[in-house]
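Working notes, beginning with the structure itself.
With one protein chain removed, the remaining protein chains of the complex are shown where they sit.
Note that the chains take the letters A, B and C in the order they are written out, and that residue 1 is the start of every chain.
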Amino acid sequence: MTGLRYSTDGPDMALLTAVFTPFTETGELDLDTVPKQADDLVAWGSAAAYVGGTAGEGASLSTAERMALAERWCEVAAGRLDVIVHVGHSSLTEARRLAAHAESAGARAISAVAPYFHRPETVDALVDACAAIADAAPALPFTYYHIPSMTGVGLRASDVLLAARERIPTFAGVKFAHNDMVDLQRCLHLAGGRHEVFVGVAKLVLAAWQWGARAAIGSVYNFAGPLFRQLLDHAARGELAEARECQMLAQQVIDAAARHGGELAGFKALGSLSGVDCGGCRPPLVSPGPEQVAALGAEVTGLGFACRGR
Amino acid sequence: MTGLRYSTDGPDMALLTAVFTPFTETGELDLDTVPKQADDLVAWGSAAAYVGGTAGEGASLSTAERMALAERWCEVAAGRLDVIVHVGHSSLTEARRLAAHAESAGARAISAVAPYFHRPETVDALVDACAAIADAAPALPFTYYHIPSMTGVGLRASDVLLAARERIPTFAGVKFAHNDMVDLQRCLHLAGGRHEVFVGVAKLVLAAWQWGARAAIGSVYNFAGPLFRQLLDHAARGELAEARECQMLAQQVIDAAARHGGELAGFKALGSLSGVDCGGCRPPLVSPGPEQVAALGAEVTGLGFACRGR
Amino acid sequence: MTGLRYSTDGPDMALLTAVFTPFTETGELDLDTVPKQADDLVAWGSAAAYVGGTAGEGASLSTAERMALAERWCEVAAGRLDVIVHVGHSSLTEARRLAAHAESAGARAISAVAPYFHRPETVDALVDACAAIADAAPALPFTYYHIPSMTGVGLRASDVLLAARERIPTFAGVKFAHNDMVDLQRCLHLAGGRHEVFVGVAKLVLAAWQWGARAAIGSVYNFAGPLFRQLLDHAARGELAEARECQMLAQQVIDAAARHGGELAGFKALGSLSGVDCGGCRPPLVSPGPEQVAALGAEVTGLGFACRGR
Partner (left out) sequence: MTGLRYSTDGPDMALLTAVFTPFTETGELDLDTVPKQADDLVAWGSAAAYVGGTAGEGASLSTAERMALAERWCEVAAGRLDVIVHVGHSSLTEARRLAAHAESAGARAISAVAPYFHRPETVDALVDACAAIADAAPALPFTYYHIPSMTGVGLRASDVLLAARERIPTFAGVKFAHNDMVDLQRCLHLAGGRHEVFVGVAKLVLAAWQWGARAAIGSVYNFAGPLFRQLLDHAARGELAEARECQMLAQQVIDAAARHGGELAGFKALGSLSGVDCGGCRPPLVSPGPEQVAALGAEVTGLGFACRGR
């Protein structure tokens, strides 16, 4: 269904990492860091890399950069890690180019947000847009990426799922990045065994797992993959109290990152502390300075969160 | 200041047209229509063409298409019409490419919205983004395009103006596309004679003129330029009641367009009825069908609005 | 802690009903229906009646009506049902009067929303307001009722919980009526065994139960109490698939009510169909007409939802 090789038998949940895009100190794309990122994901067992999405600052890259990035990921991941390329763009023309490129570069799947300047106002218009993108990579599964806080498109993801699976032959499912658990439940219910609902809010992983979700995509797994693996191991063994403790610790770490320079920039800083340094964020995002990063590191250590690799 | 050749002596207000982008029936860029558009603007006295903005669906075009469009406009406008190229993009890298290209293509000025996926959260971050763009076209005046409904960036335009003129050598002013008259007044006050405030809400043209505004940019001038010229003539002669009648008629025409297929798609339909047919809108926007267009035409005719060219 | 007599030992979850306020055909308070409502709650095992809240249209009643309503509920419930009186008001002066009255009338507990015209802008200001109300009924447990969609006060409930328990001696917990599962989880975590988190979104009952919640307050229990009892029985027996089926059916019934005349008015219509007729809603809410009610009844029957009492 999703074209990905993780297993959803049993109680386990696959953790797919929305990878950061590495930049040099002057803000150029730093493709040499990609192999380190891939090694790291393989090391702790991430099920796939989701490339060029929100955490990957895809919208801040040029189309050429996005293609170069996707190619590199496909090369280094070959045979050991699935690559999903995010191809969403305000221009469907560019999105289609990115989709076709992803297919030719060897990606396993594509995914896209709704167009986010001129926005679709109905589910039909949104699904038409998704279909146009999916159609440009006809061999790859397509996942709609629902993230109203970024796109301003708040149409219910569950309604999109219902319409998209009728219209798009390669429709794989929904990446759900919104706190609204009611709509998430409806997605999980409607998806049944036929489509995937990728939980896109790390703070809701346990709740979604309890509702039957078997895959998550997120940027926190860049630095907190092992914590979430632990969470899921507890859950699978029926140790809910312990699973909740892990979930609450994750919450606190995420809140700390948000306080120290904003959620994404703070996450990227935690990623750097945890082993693979991807540099700062591109403007218009503002990266925390060294002092803020140190304070963040101290705070999460104080919470009992061990940065990986140390 | 703005690099444009319209005059702001006396009571007149320059009307700059945010031109539609012409598409063929299959949705391809239709550059052959551009000369007709330019002729039309010259004919009724539009002060300039603003290319590839919101009305021009710039965000729905590929970068290559945007460049081709800008080039064609610069060619056909040469010597008779100023061209301002909108270069805003979610990616500053692409925006800078577009800015440099606009300069080399012979544009008179550039303009940009705030980045609209990853969004600047402070005035400083926004002005940094503008500076990066302006810096790529150092010979051209730069105008910040304030349109919170599209970008989700609601930082006060007047605060941006204050900071930008200290930071950006080529800063020309603000295109203000928001109903908030309080902030618009503050912009006009702060701009003084040094910077331009382009009124970007056609419904506020008279109110802004009364506050001293001397330039407007909008898509309604694609089809209602003469009505607004009439409005301004009345205003300049002190015939405020008549000026208000023109303004209210414009309001009604705009509301009718909004009801028949959405503001932009409805405007584009009115443009087609008025002489230069630019085709429909690109997805994700949905164009009204022939029946809706006919109903719209009938409604605005009933209001007493004469479509141009007839 | 809450002053209520339901048990939270074991896996069961107490269902407290946010009762409708009965009106005559001319919109007058119809206190004669209250005993029937109370009998009905006792019959299916509702743990308590929450009186004069959102579903009870407390904000649409006069203070005198609210007092008369609270008195009648305390009378008819005596010895067999706990009564929580909602005393929130835009005026803290009125809220304090209502609180003192509830105590003298024999209520077991009080609860209040945030002031909702002039709104507290900080957690401190909100907790001060809660403290002022709680202080007027010093013998009764106080529950903060978090419902941002109605009050416009979006301060995190979990932050309110943290501050309120330090400041308010009678603080019992939070009634959480918001789709944001992240904040709900944080509330449940922080509450521990010391405070109650009443789940206020019926669509989240199962998810919250899985997170350890042991009490819910809602208006759907006016007509769907048995369905939720069934849901919880399945959950307690570990039959999660069946529990989810119940939850999804509830979702569909709620969505149907929302489509037929708005969530509250539609709920009240379902309540009437289910046995105890409480009449329509007071303006400014608009009640569905007989045809809409019939269509709603047919739709929910078609979903497999049996209206109680039939």
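The definition used in the following text is that a contact is a pair of C-beta atoms (placed from the backbone, for glycine too) under 8 Å apart; a residue touches a chain by one contact, two chains touch by 3 or more.
The shown structure was predicted, so the numbers you read here are calculated from the model rather than taken from an experiment.
Of the chains you can see, which ones touch the chain that is left out?
B, C
Of the residues listed, B:170, B:185, B:230 or B:292, which one is in contact with the missing chain?
For the chain that is not drawn, the touching residue is B:185.
Return the single residue from C:68, C:162, C:285 or C:303 that touches the missing chain.
Result: among the candidates, C:285 touches the missing chain.
Among the options C:31, C:125 or C:240, which residue touches the chain absent from this view?
Of these options, the touching residue for the absent chain is C:125.
Which residue, B:31, B:68, B:162 or B:248, contacts the hidden chain when the whole complex is considered?
Checking each option in B:31, B:68, B:162 or B:248, the one touching the absent chain turns out to be B:248.
In the complete complex, the non-displayed chain touches which residues of subunit B?
Within subunit B, the residues touching the omitted chain are 179-186, 189, 201, 203-204, 206-207, 210-212, 240, 244, 247-248, 251.
Residue by residue, what part of subunit C touches the chain that was omitted?
Where subunit C meets the chain not shown: residues 54, 57, 59-63, 65, 90-94, 97, 114-122, 125-126, 128-129, 132, 150-152, 262, 264, 281-286.
Here, only the chains that are shown with their structure count from here on.
Is it true that over half of the residue numbers where subunit A touches subunit C are used by both copies, so same, or is it different?
Subunit A vs subunit C: same; shared/all numbers exceeds half.
Centre to centre, by mean C-alpha position, how many angstrom separate subunit B and subunit C?
Comparing mean C-alpha positions, subunit C is 51 Å from subunit B.
Using mean C-alpha positions as chain centres, tell me how far subunit A is from subunit C in Å, no decimals.
Those two chain centres are 37 Å apart.
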